[in-house]
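Only a single protein chain was left out; the remaining protein chains are all shown in position.
So that you can tell them apart, the chains are marked A and B in the order they are listed, and the count of residues begins at 1 in each.
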Amino acid sequence: MKHVIEVRNLCKEYKSLQAVKDLSFEVREGEILGLLGPNGSGKTTTINCILSLLSFSGGSIRIFGQEMSPDAYHIKREIGVVFQEVAIFDELNVVDNIDYFCGLYIRDKKIRKQYIDDAIRLTGLENYRKFYPKQLSGGLLRRLNIACGIAHKPKVIFLDEPTVAVDPQSRNNILDGIKTLRDQGATIIYTTHYMEEVEILCDRIIILDKGQVLASGTADDLKTLADIEEKVTAKVAGLDAGHLDGIRALNNVDEAAYHQDTLVVKYKTGKNNLADFIDYLKKEDIHYDQIYSERPTLNDVFLKLTGKELRD
Amino acid sequence: MFVHHFKYSVITLFKNKMLIFWVYAFPIILGTLFQMAFSNVEHSEKFHAFDIAIVESDTVQNNEIYREAFRSLSDEQSDHHLFNIQYVTEDTAKELLDNQEIAGYVVLTDPVNVIVNSSGAEETVLKYAVEEIAQQEAMIHTLINADMQGAFEAEQSHRNPEEIYQQAMALIQDDTVNIEDVSGEHLSYIVIEFYTLIAMACLYGGILGMVSINNSLANMSNQGKRISVSPAPKAKLILSSVLASYVAQLIGLFILFVYIVLVLKVDFGNHLPFIMLLTLAGSLAGLSLGILVATGMKANENSKTGILISVTMCGCFLSGMMGVSMKYIIDTHLPVLNKINPASMITDGFYALYYYDTPDRYYQDLISLFVFSGLLILLSIVSLRRQQYDCI
Partner (left out) sequence: MIVFKTFLKVLYKCKMPVILFTVILILFGVMNDSTSDNTASFTASKPDLVIINQDEEEGITKSFIEYISENSNVKHIGNDNEQLDDALFYREVSYIIYIPEHFRSDFLKGENPKITVKSTGDYEANLAEMLVSRYLKAANVYIRELDSEDEVIRQVRETLSKQAQIEITTQIDGAEISRLVVFFNFANYSLLAGGIYVVCLILSSFKDDNIRKRTMISSVNEKQYNRQLLFSNSLFMIFLWALYCILGSVLLGDIMFTVQGLICVLNSLIFSLCCLTISFLIGNLINNKNAINGIINVVALGSSFLCGAFIPMEWLPDSILAVAHFLPSYYYIKTNECLKQIEVFNAATVQPIVINTLVIIIFMIVFITITNVVSRRKRKIG
């Protein structure tokens, strides 16, 4: 598979802060790559470096096999970016905003008109064509932000946290739109700190922390890194140390932790783990509120790798 | 690309209410205020006949020189009409003065007594006029005495005193003083206020340039980031932004000119091409100031607008907007300040066109403006050449 983007040994400092440390990864054609990491992990900095907006102190960046630079207009033509901040003109209405940014890429007015309609349809803004940004709600504004970034049908699209502070309806619309773009053949680099989105959406995931790659692979690949198979969480009140020891002695239990009335039990392998657990509670006559069992999440992976939660 | 960006830059500028206010509406509002406030000022500088009183007495009745002189000075048909005179008793005169119905009153004693409330313009004129009459009287007496003496010595006793008096009167009324006034016709200094207003509008135009350029710079705005990752060449974008704001600025100035000349009827002299050239240069100076502020410093748009407005207002203050004499004080005491103050260069250029017949000073101002703009643009280019940033 062809590599659309290759980042090699990228380093970037802001004064004393080392934002990106020796970062290397590549993006394959036609995939949705998720860059996952907590706030301040260097996701946006990495993207700005790739786009040649920021200067960097070391490493190289190649897009379509060519060195990226501010003057590499033929590369820029194939790139679409949706920034974290809403980057549109308050003075222009929805159509004019899209037309303006699209017009920086595409000269032909007829094609542009077609492309604008496509972008509006993709983001579900059909009913708001003549609206000014001030009249749009937060979610709609985000959708317009996306429409401005992708209207020119780029081959590579960067989406930097496009769903921050967005209502569920708009979020679903945005995620569906991203899948559509992928299906139409675009390569997508998607940064977020929402691991659920990454799991649903991304073909491959790179977990970043403190400017370094912690792990990369498909969601399933990554989850094996969590080193557990099943996690049972139960709301129980008044558990004492004896009970906890009892639980730890159950079959397959790897780890059991009790904190603020919440019991978390992790299993390495297993069959009937939940049933055993409930049997134990019944036997000891412990009252419980809710119990659920789940497969490990990316958060567990992150926790395992860094010792801290992804969301703090 | 160029046209596309230009078109949308113009639309964006015209849709920005703040900009429209500062660049288009504010100078017009201020101009209207100037017109309202100053319309009477130069008028008040000119003479108006005012009310005085003369205290009735026998002396007044008998002194023909005074009577005749006051009569001529209070003649409404005459060019020398100075006073409206009432002949009253001393008590009435006092009362009139206390009620401020007259500027002062005259009591014919030797020397003549002039009673006024305070020292001011009208009071001074009254004093001068009365003195003039007293001096004429003295002159006539001197002449008559000399004549009488001459006649006596020549033993021409047939000459009668009345004849001599008439001759003396004729002599002093023979107005032969040879004074030629060569002052130019353009002396209205209130026009300076309007020139500073044009200067202000030119410099405020810089706000347009600043906003427009900020919109295209990655380190200044989010839109700028988006524009920077597009394949549009930066130089083209900046140039088209600058051109768009220059055009928007000139439209604003055109409207202001039409308003000032046609509605407020301010005299700009008769050098239309020169005025246009100066306006173009002035706007360019404003634009370059805006560009420098846009590129040279990292602050949000509001602070930058604040800086441009403050710089412009201070410049205009120094070039005489809040009091015309300020410009003269700076010109004579600290000329360097006005040599680097674009508002002053613009104002001075208009002034030179209005007041002077020779164009030297005008060209000097024009060249200063171009040099100023060139320098600022050069400084901006240094910062504009950057394509990548350490931090955005």
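Here is the rule we use: a residue touches a chain if its C-beta (ideal position, glycine included) is under 8 Å from a C-beta of that chain, and two chains touch if they have at least 3 such contacts.
Please read these numbers as outputs of a predicted model, since none were measured by experiment.
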item: Chains in view that touch the one left out, judged over the entire complex; value: B
item: From B:I11, B:A49 or B:M139, residue that would touch the chain that is not displayed; value: B:M139
item: Hidden-chain contact residue, picked from the options B:I11, B:M276 or B:I309; value: B:I309
item: Contact partner of the left-out chain, one of B:E64, B:E131 or B:E163; value: B:E131
item: Hidden-chain contact residue, picked from the options B:A37, B:A235 or B:V382; value: B:A37
item: Missing-partner contacts on chain B, residue numbers; value: 18, 21-22, 26, 29-30, 33-34, 36-41, 44-47, 97, 100, 111-121, 123-125, 127-128, 130-132, 134-135, 137-139, 142-143, 146, 171-172, 175-184, 187, 189, 302, 305-306, 309-310, 314, 317, 322-329, 331-332, 351, 355-356, 361
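As a convention for this text, only the chains that are shown with their structure count from here on.
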item: CA centroid of chain A to CA centroid of chain B, Å; value: 66
item: Chain B contact footprint on chain A (complex, rising order); value: 14, 48, 51-55, 70-71, 73-74, 76-77, 79, 81, 83, 85-89, 91-92, 96, 100-101, 103-105, 107, 148-149
item: Chain B residues touching chain A - in the complex, by the definition given at the top; value: 1, 4-5, 8, 11-12, 15-16, 215, 218, 221-223, 225-234, 387-392
